[in-house]
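For this depiction, one protein chain was excluded, whereas all remaining protein chains were kept in their positions.
Going by the order they are written in, the chains are A, B, C, D and E; count residues from 1 in each one.
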């Protein structure tokens, strides 16, 4: 205990120093006093005048300096948060697959977000929100973005879309790659890298923006008697991604050694659960940008509601999946808890601004239950999804889109079903066709030997954790 | 070196492309010119008028479109940052415990944030800020939140609480789970999962909001002659959590094999220091939302000050703990440096807006020193805290709450002591009672065998890193 | 399949509950109706009046409540994002070095950000932006920051610097440590901890702010005929850091066992690629604050552009490095892809607000190609850079600063070259001198034995992953 | 009794285990190892530098069996582990003098 | 000299080490292994699928000792490692022909 007196000495000294005249505390107090007595000087007044003049000079744009500025700020921050979801996906997928494929999974994730942003600039954005339609309400050709600040009024979309063109673009661009990323986890550990790159490029550059235009680009789903409603994309993004994954995996097949003869199954364990948990927390965090940013402004009523419904559905999804797995499987399964969070998030995405917090809890509750059954179901029918993304994004995406018709009188069940079927069906068909073409041409799968050795070795010649021995290297 | 000419070729080509007529650079320049010469068209003017009309139409809410909107935006972003602290806690706690309990630690962390949000909605919020008191200034019963946008003026709390009801709720909900999370690390590696779930549920649903109401809900601590001051909760959150943990661990006991006969001690090493470091950085990052969001508006004076004091105290805490461990223990201990960051953060939390940057440095300095001694002290007296949370949150929480009385003339030492003792004492007593009840009923600890095998196996039947061999799986 | 009926039961029950009278859905609907019919009450109107009065009372500061507030909010958020880059650096550097040095790498990173913030407060800030010059345009002495809210007008920097003094300080403080952090990765695995601490302290406390003052502090680079242009610091931060690292490593030498006799080379593999990938994603995310925050306000035109150029350059950098490594090295190298992201980010930093999105793509394209060649080149000439930071920050920093002269007519090639050479040259010289002094006094390198055993053991007596066996501990 | 030490390709472990189970062998101990052998020259890249990976991931299976089933066991391992490609691994047979089951203190053939 | 190869439950390592130290044994080498044996049938779940974990975490302790203390050593290990539950592990004794201390080039019993 002989160290304690040192502590006392150090602290006393510090105290004296801190409270002595000229000390920070003293200065602090003096400054506070000075502030209280402060009268604006001429300089201050001059500065104030100058500032006001500056604002006036902005003249034509001056009106923008309030709601618009704040909304635009939120849009770009939300874009950043959606970007971070890609780290969430990368770590979740890496954690839930095997060590020998970790480099490959990460590589694909870096590729997807990068190619997603680029192709969205090149053609996606203008296909997603067609200036004019080539096929009315169905297809408008894309062209590269130009100077999106050209709208000199800045009042890009009015109060409902209070952001500059670049703000709109970058937020949507971060969204675009999400669908392809969902597929990435499902086909992991056996798809050929180059084929996957082509697959996801087509998905993100063409299929996603074309389908998106039907809803968000004022296409036919927006023209239904009661327009289809999908706030931030339970169907348009998640359902789309989940069913594209389903299509791809049907052609691709299961990982070697998972489904054994005689109906037996040998689970293939994810190699790093902490990494997977990091991914889910980051996805939840990023989802505040995904849903919150989809308010498309900083409108405070909606913003608060959307944050609340998003959080409550995710929380309930987690608890529901925990309990379901505990009851059903006798043990509280961490990977189910993690998938439950995501199920709740996907579920609430369609109606985050259209239902109240307790409806959100209900949506999350059911999503968290469904997801456990769905994961077990897909395994039963030998559809091998290492990360559970078909269940999370596909199944819960459908659930979330359809259920809101029961909670909000302005939403039509029929329209919701039409929209959901459209997105999921289209994604499924595109994925199947694309996968078949790739299978016939480049080949879709690595060889059995490559799969056994791991894609990190066969595709990249690299290891994720190469150190052997603590201090050999 | 034969590749260099390729580089030169590619780059020259790219350059020509980039600067040729019709190239991006060219287009860029032309657009800039066009912008300079731009005269608003009739369309622009029409748009401007339309925009202004829209704002006017919002009529009754229109005044909200300035400070209020920005403040509300900050509140929800801060809520997101506080949420991310839960990832920080999850990774820190996982990193500082053993591999064989990693799944269990992560599971508990997913549970706590989820149940915390839900129970806060169900009863916590209205208990924390009682509309009316059942026992005046001491206890107001909670009821589920309703439609928090019902306050149609939106001007929820005026300039001092410039956010909608949902904004307030979600920010506070993210806070609520913090106290329980602090306990989670301390009791890790030996507490029974189901008992822990009950324990933290009671803590987060009842104990935390009741205690909180005494200070933030206008209860008796706010009614002291000089009101108790605890800006973002050095005592109300961190002290509370730290002392609840102390109470729990006294009943629970130490991990097997840590304190040997004859006064010897065998440290139990954390299994993943990089993960722990990730946790601390995320906590620091999230703390900008914890403290910054506690400004409860986007008031720029306070916001800048709070960010600065928070960062400087954390930085000084880190350096102080580094040097203290270096001098005292002869080696610069990374886990002490990490705890030093957190000590500085906890220390400044009570007075982040009430002291200047150099006072913050002083607070962090002492916190960073104290924390090292406290960790050693608790080990000496055989209180087994795997992550050091009692020292970080409990001891430094007290320090931070009390010390600000010396720096700010408007804060009373007596009130600070009363408040601190109230929070820490209450938390301690509740935790002890609760732990004793659980011990007598469900059982508090896993069996010795389960502890030896690890909770991942015994409670979850799962492994955190199941891969055996780089390519076996 | 016997569980399915349970699901149906649970869901039906939940549905009935959810849609029954008194249910959330019902309440929801009723509340919506009530809202539609709502007439502001006297209370509401009174509240509105009160709110307006409050704003009026703020009187002299009232004008600040619009653009200024939003800008300040963005500044502190951006400061938080730049802070998070330090976690990015910490994980990237840890991932790309060996297990036996992981604790050491993390320790250095905690140290740098902490000491960076403190010294920036103590002398850096006022040296970076000298109130008055001791040597005109070259050197102004620093003094500790005082109460930066003293400017009672709050209108700190007008529309171009719309933030309080604390906002400015904390944003710049987070920047300051970046340069030193860049060095940290390059010298990892062999530099003596104490010497590194002195080295980085001098760099961050003196060299960086002095050099910075030449450009951002209105020093001689700002006084050139056509002022040097470096938006967020391709040269002033990244080039500076990269060339300081180059200088340091020339004196320090390569890691033992990397360059073998006979010109052979044995690469030393990074031990945790997923951790490195986490780092790069976090850096990209944080860079939105680094570049976006450098707008120094929430000006929406610039903000949208800067986010877009930043993202597109990073994305193109990644794809370019992927393809370059694939073509050149026959395999798609994940570490090259990761470095490609950073190359694109560093490249665009100088001109993020001065070029359009397609010019950004071009800048990223070339950066992504260059970085692969540069990494190979430095290895050829036996400059051992474990993380590739000299190539990423040094080489691409130069590229980014110089190239913008071709894209923006207002930027002069000559000035860009002068500025770039100034920053990189100064950093290089300072680093060489400093390293030589340290070598002669404290010693720069650990002993061969310490290097072999790993710095975690020899400097810290700790292990990053001490668990042996899944359940031994 | 003999100790059979088989060094095999990691992804063959499952098949080897099953082949041994079919023989009625109920115990084995597996270690993650790195092997250096003829199967070399395969190069990987790291940050632009090619290098030869000398040490390849292998798995070592150690099985103690009674003398009479040694050759059957060896054959079973050979059959299950063979791919015909270089690097398939080796089997070494070592003499064992005593075997003890910790739980029961049983010795000899009965212990394995 | 003999090589004693003991495969034990991981959390028994500490006790085994202490038992050996008490005997005056100053050296041993420990490897992390996975064991396959009678102790099986315990099932874990992963994402809803139950599966049998065949390979359980074990620790292999290798101790070289002079012939005369082999049985004492074996007994000490048995005593320290026993829990009485299935899966406690095995001990194998192998002959050693030579032992060398690298540092000093000492050979034989003196080297261990």
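Operating definition for what follows: a contact is a pair of C-beta atoms (placed from the backbone, for glycine too) under 8 Å apart; a residue touches a chain by one contact, two chains touch by 3 or more.
Quick caveat: nothing in here was measured; it's all calculated off a predicted structure.
Of the candidate positions E:8, E:28 or E:70, contact with the hidden chain is made by E:28.
Although one chain is not drawn, the whole complex shows that of D:10, D:27 or D:89 it is D:89 that touches it. For subunit D, the list of residues touching the undisplayed chain reads 2, 5-8, 31-38, 54-55, 58, 60, 74, 77-78, 81-95. Taking the whole complex into account, subunit E touches the unshown chain at residues 3, 17, 26-32, 64, 94-103, 105, 111-112.
One chain is missing from the display, and on subunit C it is touched by residues 257, 452-453, 457, 461-463, 468.
Methods note: only the chains that are shown with their structure count from here on.
Counting C-beta pairs in contact across A-D and across B-C shows that the higher total falls to B-C.
In terms of their C-alpha centroids, the spacing between subunit D and subunit E amounts to 18 Å. For subunit E, residues that reach two or more other chains under the stated contact definition are 11, 32, 34, 44-46, 55. Multi-chain contact residues of subunit A (touching two or more other chains): 27-28, 31, 66, 70, 73, 77, 147, 149, 269, 272, 278, 328, 331, 333, 335, 356-358, 361, 376, 452-453, 457, 461-463, 465.
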